[in-house]
Each structure stands twice: as C-alpha cells, then as structure tokens.
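Before I ask anything, let me first share the structure, which is written out below as structure tokens.
For chain A:
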Amino acid sequence: MFYRSVWNPVSGDFGAFPFIVGTLFTAFLALAFCTPFALAISLLLGEYWRGTTWSGILQTLIEVPAGIPSVIYGFWGLFLVVPLIRSLESKLHVAPYGVGIFTASVILSIMIIPYAASLMIETIKLVPYDLKEAAYSLGATRVEVIRNVVLPYARSGVFAGILLALGRALGETMAVTMVIGNSNFIPKSIFAPANTMASIIANEFTEASDPLHLSSLIEVGVLLFFLTMVINMIGKAIIRRTVSGAYG
Partner candidate 1 sequence: MVDNGVSFRIFKDNLFKWSLVLVSFLATVPLFLILFYVAKNGISSFSWTFITHLPKPPGEAGGGILNGIVGTLLLIGWSSLLSIPLGITLGLYLSEFREGFFSYWVRLCIDVLQGTPSVVIGIVAYAWIVITMGGFSLFSGGVALSLIMVPMIVKATEETLKLIPSALKEASLALGVSYSKTIFKVIIPSGLSGIVTGILLGVARVAGETAPLLFTAFGNPFVNWNPLKPVSALPILIFNYASSPFPEWHQLAWGASLFLVTIVLLLNAVSRVVIRKWKVQF
Partner candidate 2 sequence: MESAILKTENLSAFFGSQCVIKSVNLEFPKNNVTAIMGPSGCGKTTLIRCMNRMHELVPGASTSGKILLNDEDLNAINPILVRRKVGMVFQRPNPFPTMSIYDNVIAGYKLNGIRKKRAEFDRIVEESLKKAALWDEVKNTLHRKGTFLSGGQQQRLCIARALAMNPEAILLDEPTSALDPKATSLIEELIGELEKSITIIIVTHNTAQAARISEYTAFMYLGEMVEFGNTEKLFTVPKHKKTEEYLTGKFG
C-alpha cells in the first residue's frame, strides 16, 4: 500500500506513496529554509546577546509565533503568500498555481523556526566558558571561536533541534492542507500541488464512506505516527546524551 502510487477513492486504489513523497518533500524543504534563521537566532541569543535586554525582546518575538494556531497560518498563507508565489511562478514561467509544495514549505518553515531555535539556544548556552576563553586568549575573533569551538561542541544539540523541528513539520496539518493544492499525484516539481499524509487525512476523512477508504486513511495515520515517533525519540535520545555529557 505504501509503494503503490495511485490514490483514487473512486476506483478503489489506495496507494499512499504520493503522500509520503509530499510529506518528506515539504518537511525537508521547510527544514532547509528554517535552519539558517534558527541558527542565526540561536547564536544571537545563546552567544552574542546572552543576558541582555535585546535577548528578551528577540526571545519574545520568537516565542509568540509558536502560539499562533496553525489554521491562522494557513489562512494568512492562502490569502497573502499564495498570490505572491503565484506571481513568482508566472515570472519563472511555471504553472501559476500559487499553491503547492513550495508554498507549503515556506509557511511550514516559518512555523518551525521557534522549535528549532529553542533547543539550539540551550545547547549553545551549555558550551563551557573556559573552552571559549582558551580560544580567545589565543587571539581568535568571535566568529572564529564560534566556528571552531562553539558549533563543534554544540553540534549534536543543534542536530537534535533540527530533528525535533522535523518531527513537528511532519505532523503539521492545517496550514499545509490549506496551501498545498490537494493533488493526489506524486508531485513532479517543487511548484507542483501535492498532498501530505496529514493533509490527505484532514481532507478526506470525513467524506470517506467506503470502509476501505477509511481504513487506508487510518493506515496513513499510523504510518505518520510511527514516522514522527521515531524522529522524536532519536532527537530526545541525542538531547539526553548531550545534557549528561555536559554535566558528566
């Protein structure tokens, strides 16, 4: 069921491959977009501005978006981002759907920045001060200390932050559903409409009268559950190891 690539409720075919592709495509693309921002934020809050008033302001500005309901991201995305993407697509001479993988990834990346950043900040703060001092005393500039001491030390924590953000992105439903275009076919390009595992469930669950349809959707849900659980567990295991290493 997971390798078959035709999902057609009318004909009774329920291959979930298109949605697996959609999910992974959007999630990884969103990660790629959000990582530089999350990293920049975490370096500012964990290193440069640590303990200053600016850090309080930036911290709040990063935490508030995490509280905004995803349906509102979707609504805003649908009415404000989609037209922008549509004009971008016509400039690039691509079919101007406006909706699609790219749009969904953009919205998704905005939503997961707080999650990625919060964990990265914590790990960067854990880097021992005497290590950095040693580097400074050798005449290194701040960016050199960051590149050569802080980031390597915080590497696993940063990675765990990315993983946890990935877990969040995989399961995100409403915002994605509203801007992904709802196509049951494997997306052929970054601007193509698609569906993710979460969005197909949101779209078709209430209208699935055929028991096979319903159970296929539930199976998709189970797959999504295991996928997010595995990613989250790996992320948490890495965090546990980093924290005990820092204090051990």
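FYI, a contact is a pair of C-beta atoms (placed from the backbone, for glycine too) under 8 Å apart; a residue touches a chain by one contact, two chains touch by 3 or more; residues count from 1.
Quick note on selection: all candidates are chains of the complex that A comes from, given by their letters.
Everything numeric in this text was worked out from a predicted model, so none of it was measured.
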item	value
Result, touching chain for chain A in the complex among 1 or 2	1
Candidate 1 partner contacts - residues on chain A that touch it in the complex	36-38, 40-41, 43-44, 48, 58, 61-62, 64-65, 67-76, 78-80, 110, 113, 141-144, 167, 170-174, 178, 198, 201-202, 205-206, 217-218, 221-222, 224-225, 228-229, 232, 236
